[in-house]
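Okay, so here's the structure we're looking at.
For this depiction, one protein chain was excluded, whereas all remaining protein chains were kept in their positions.
Here is subunit A:
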Amino acid sequence: MGDILYTMLQDAISPLTAAYVIAAIGLNIHFGFTGLLNMGQAGFMLMGAYGFAISTVEGAPLWLAVLIALGAVTVFALLLGVPTLKLRGDYLAIVTISAAEIVRFVGRNSLLTEVTGGSGGIPGNDYRSSFTDLSPFGDGRTQIGPFDYLNSNWWLHLVAWAVVFACLGLVALLVRSPWGRLLRGVREDEDAMRSLGKNVYAVKMQALVLGGLFGAVGGIIYVLPSSVQPDGMGRQLTFFIWTALLLGGAAAIFGPLLGSILFFAARALVQTGADTFVPSSIMSSAQTEQFAWIVVGIALMLLVIFRPQGVIGNKRELRFNA
């Protein structure tokens, strides 16, 4: 039992979870507040990760590498938005899902092995040092509670969650402002907004770029503990982020935070639980992982059917389906 709890906690506070939270915050701006169907958030993350990793490998300092990553994602979002945001919402979904795949396929193209590392990706050690060098904690290990990590790992945990809370604060300010009201107005009815003299296209573009930028930050944090693996940031990642967002509650500021933590903790619970209690003659450990994902899929379906507002979403806000 202790093992299960330990794994759940470990997953809940890992930087990977933090990366999910940030990417889901971006998706929440797209979908929850503006109603944009972005089915390629992983593409924004991968784009940010590439921008950061490649520029660091080329010698850029940390701040510049982050700026380059954000710049690359801004251009990417504008390219996607210009042709699609004047059309009906479904087209954005189609374009984003394919654009995310394009980024992934271009990244793993063997012709670009020099730059992107091809399908092997970029190993974390090539770009991580500029971040770990900033750590004030020095070398060695520290034990806090049940967790005994390298100091550099604690540094990553600290920064990742600090960024999460900064992003949450930023979004809270944004969506409670008149600009946030514009977003929700666009989500509800674009023609009504036009009849009130609002520039719907510009608002959607701003939302697409801003949500994409959160995706880029999430992508950078996602690859910091491991490596840039294009195949690890495909459609699957997008759908996990969607699950996390819907689980927590779309259009709720803290929905992405709660959803991502629950998502990882529940998955760890199912997997380690199955590992511990189901004899390996029935389910091997490779199978328990698959099993955990199946449970995630079923959970997503049940969620959308029975509790569309998520755990903390506003039920009143989702009741009226015009």
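In the analysis below, contacts are C-beta pairs under 8 Å (C-beta built on N, C-alpha and C of every residue); 3 or more make two chains touch, one makes a residue touch a chain; residues count from 1.
Simple rule for what comes next: contacts and distances are computed from a predicted model.
**Student:** Tell me the UniProt name of the left-out chain, picking from "Monovalent cation/H(+) antiporter subunit G", "ATP phosphoribosyltransferase regulatory subunit", "ABC transporter domain-containing protein" or "Dihydroorotase".
**Tutor:** "ABC transporter domain-containing protein"
**Student:** In the full complex, which of A:Ile94, A:Met193 or A:Ile312 touches the chain missing from this view?
**Tutor:** A:Met193
**Student:** Which of A:Gly43, A:Gly107, A:Gly121 or A:Gly180 sits in contact with the chain that's absent?
**Tutor:** Among A:Gly43, A:Gly107, A:Gly121 or A:Gly180, only A:Gly180 touches the chain that is not shown.
**Student:** Hey, which of A:Thr7, A:Asn28, A:Thr56 or A:Gln206 is the one touching the hidden chain?
**Tutor:** Only one listed residue reaches the unshown chain, and that is A:Gln206.
**Student:** For subunit A, which residues lie in contact with the unshown chain of the complex?
**Tutor:** Spelled out for subunit A, the touching residues are 170, 173-174, 177-182, 184-185, 187-189, 191-200, 206, 210, 316-320, 322.
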